[in-house]
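What follows is a short report on a single structure.
With one protein chain withheld, the remaining protein chains of the complex are depicted in position.
Chains: A, B and C, in written order; residue numbering restarts at 1 for each.
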């Protein structure tokens, strides 16, 4: 059953140096506050996994939390590059960053296999691309009925999944709605998980397109209002598109970035 | 885009002798009226696929529509045997019935593979059971990353899927809610599909746990109020549990059954 | 209070759910026992039905595995592929509850056919349903089967679901990750697999049942534990709640 914790306490208990960590959220409900707490607690040598690393991963990479990145698309959505990610890959700053690169379809299926207790998933993908030459976690598998050769990707089972949701009840059942991304799969694939929520409510009344994750598959819940900003939480607040543009300027230069890090996160 | 049709017209256009047909519905929203229309139109040599053949398949088998049954659990839920199914398997009455037998997990994954455009699906299942000796559509596949041997099932892509849903809008977008079973997968796996609905509404307002199947993946929609009786349509009517008990008596005896067939379906 | 054999069987099964978090429930006696447990000692027990209802809290016994009240009262409702792939298969569920037409000494189950010829059986049973994967993947399995020479057989006519296979180590060899059957609850008593041999052994009898009666109702030479316990009498509360549940559920 999920335990109700403070954010700092939850990160301290669940995220350890060297872990494989997935902070998931496909544009919507990105667990930004949790990422900032990981920076504040100076976690190191993390393998960061995520379909769409965006500015919170840019910040974590720039802050030196990550040794490795498993991803499919690393950009500032609608704006451009992630400059800290680029600086790490292109110039090893602040530290070298290994990358393991997939497509969205591949990452989604890796989590799905992980959530399903299977060692791999099968898809039509990657064929003919240079990803096949550079990504070691790809293979082929032959259909035993038709002989057709398909692509196989290994299950992704993070040590910790961190997601943000609209709300939970007192028992720790979590509810999120709107674009639900791959969060259910990330949580079910992970060994342990932390969910930050906008609020705790007495009753999770039904919502359209809602996903409910029952308390007994969740390790800890922390109440963090606004925990997805500058991304959005449907029904709570909108995406702060201006911030995504501002991040481009902050992150472009190492000194501006380190100033931001000191000012905003005391890191 | 889905065409709005009458039930008789829809069955005549979409279901042909010799087809593989899936009337899906996991206890809830069983397309009974459509099954009865298939009996009335005297379709023959059908391969009937379904996870849980219940009384409508018992009726179709007793009426001589089926040559073959692909299934996982064939009973009268909460009551007992399907006597027409048993009579066909045990005594070839009214005609021999080939069976291809799976587990629920296997059937669900066969539809999922079909819906996903893959030739097969991988699961942990069947190992050590006698299904492996008797069901030819089973194989193994080896994980290219771990060497683990898993079970493979071939995709199931019916010629026609028939489902019942609560409602559709005028464009033919279909909405169903409550226990949604494997209906989305059956529709997306099938070459063509017919959806019977309780009603057409102007606007599909959001419902909790709703599945929406957009018009452009549906061949035809027919308005058939009560089309799932004696099963139930959440929000419209309850399951007629008594009818399931009565079916036990009707179906136990060939003469009672043929009388029922003549009286109820003029067949 | 007086009670029937089926009642003590259900009460014993409900008691066996103490301390469990999540239970994968088949229809019939397993569902009755799980719902009774929720009303007794396990109000937080998570009932999972293969129709896709997770955390269902029905007010009466569902007649079918997919009754409307299951979805209406569930914490979450998911598709049938999801319930098998995301919830059952990875081994998240503590206990699976199964019944069968035939069980053998290693707790293997037959729900497929009676008779020697699969293609032309003397009795065609409903088939596998969710059972093979429930038996494979739940952390533990509890069986509820009425005990007789017809149901407790020397050799299954068909192995639908694997218990302990042909004995120790067999589940591991087959890659089955749950522990398999830990208990068979019958109308006569309780059998448990011997820790060394995996063979089902009579470890308790219900009040008034002689171990020799259980042996006579078993199609193989039944092992009987050195110390056979006696099932505690059903309490008045247990019987009242059970009878109320059954009464409210009548069609």
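Methods note: contacts are C-beta pairs under 8 Å (C-beta built on N, C-alpha and C of every residue); 3 or more make two chains touch, one makes a residue touch a chain.
These figures come from a predicted structure and were not determined experimentally.
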Check the options A:41, A:137, A:209 or A:258 and report the residue that touches the missing chain.
-> A:209
Of the candidates A:10, A:35, A:64 or A:125, the residue in contact with the absent chain is A:125
Of A:85, A:161, A:193 or A:222, the residue in touch with the unshown chain = A:85
Check the options A:179, A:201, A:223 or A:265 and report the residue that touches the missing chain.
-> A:179
Interface residues of chain B toward the undisplayed chain are 1, 115-118, 173, 184-185, 188, 211-214, 216-217
Against the hidden chain, chain A presents residues 26-28, 51-52, 71-75, 77-79, 81-82, 85-86, 89-90, 101-105, 108-109, 111-112, 123-131, 134, 148-149, 178-182, 184-185, 209, 232, 234, 238-239, 241-242, 244-245
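As a working rule, only the chains that are shown with their structure count from here on.
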Computed over C-alpha atoms, the centroid farthest from that of chain C is that of chain A
Once you find the CA centre of chain B and the CA centre of chain C, what distance in Å lies between them?
-> 28
Junction residues of chain B - those touching two or more other chains | 123-124, 148, 209
Of all the residues in chain C, which ones touch at least 2 other chains?
-> 85, 89, 137
